[in-house]
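Provided herewith is a single structure, encoded as structure tokens, for subsequent inquiry.
Left out: one protein chain. Kept in place: all the others.
Our next item is chain A:
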């Protein structure tokens, strides 16, 4: 009937030498124990409440015992809650006990010192401004507060009061909308118009220069990113617009007062579009889009160089998508051109060695067909070949440890080796140019890659 089992009372009695305990006595005792325990708990609860807590600590019990003039229980002084284990005495008879690990003293002494706990500190923020709770990270999101009943409801609740509190829908609007001033909006429109002005080059330069140097543009940053992305997707045929957009991105990255890091992920897609897009400008048959691809490649390299340390997966992701294009024979030559330049731009010699050289042989065969073709196709293929040579050129600057047993080889031997490694198309070209340093670099790189 009582929470405190009479068996326990009996056990304790036996432990102090009372064998025959009257049943009524043990009953009365167990009731009394229950009462005394509740007394201690009530006292301990007071300490808990005055410490403004909702979890009872063992120290509260110690304090309560002190107030009740009882010797405290030693060995339970901990701020961590006690852990209880459960053992079964029989069906429906769980026994709870405090888990008390045995500590090896030796181990305890030799163990490294625990970390110093963090210092108590405080921060200040606006919980409410003129009755409205600003949506800043220090305040809970509106989702969290929505579940709670914070406002008076019912037919007579004052709607005006609800609006005042800020829990209304009005505050869930994005913060930038409120902050973007008239001046900034005007500025944004002007700059957008100026960089796309085809007739007045000085107007364009002024716009880009402003983006490059002016402070205080951070609030407009998402708008510019959005602007670029939109223009690029909708103007794939207009090389002028695409070039201008690349220049805008470039200008933004050069502005020392802007922190572009969070926006890199959204800036990369338009750049990639301009780099490896299937049809840029008027389409197949013209060579003018290669200029844009050059620009995009260098811009990509710049982005990679500047921001890859903030985003560990930026480089791998770029390399993966570029390589995919490079290895896809169905893509037009323009895309291949861009992919090769892009690979070179993001990783330099290392990437060229690891990703381009092993695939050159197969790629050369593809190129071979086009090189035999009509004028435009041939010109394009030539462009690609020059891009490959350009990429391979990086290997020369890259120092490679000289291998032992390296000797002068004849031009012929070199040629065959080159053709073996990277295919006839490119290989013979390098041999023709009698660019021996490059050739050696390629061959050694290839060997290194094989090792």
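By definition in this document, a residue touches a chain if its C-beta (ideal position, glycine included) is under 8 Å from a C-beta of that chain, and two chains touch if they have at least 3 such contacts; residues count from 1.
Here, contacts and distances are computed from a predicted model.
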item: Protein name as given in UniProt for the chain not displayed, "Nicalin", "Transcription initiation factor TFIID subunit 5", "Vps72/YL1 C-terminal domain-containing protein" or "Glycine cleavage system H protein"; value: "Transcription initiation factor TFIID subunit 5"
item: Among A:19, A:87, A:108 or A:129, residue touching the chain not depicted; value: A:129
item: Candidates A:59, A:243, A:390 or A:428 - the one touching the absent chain; value: A:59
item: Hidden partner interface residues of chain A, rising order; value: 1-2, 28, 31-32, 34-35, 37-39, 42, 46-47, 49-55, 57, 59, 63, 67, 79, 117-133, 138-140, 144-145, 148-158, 160-161, 164-167
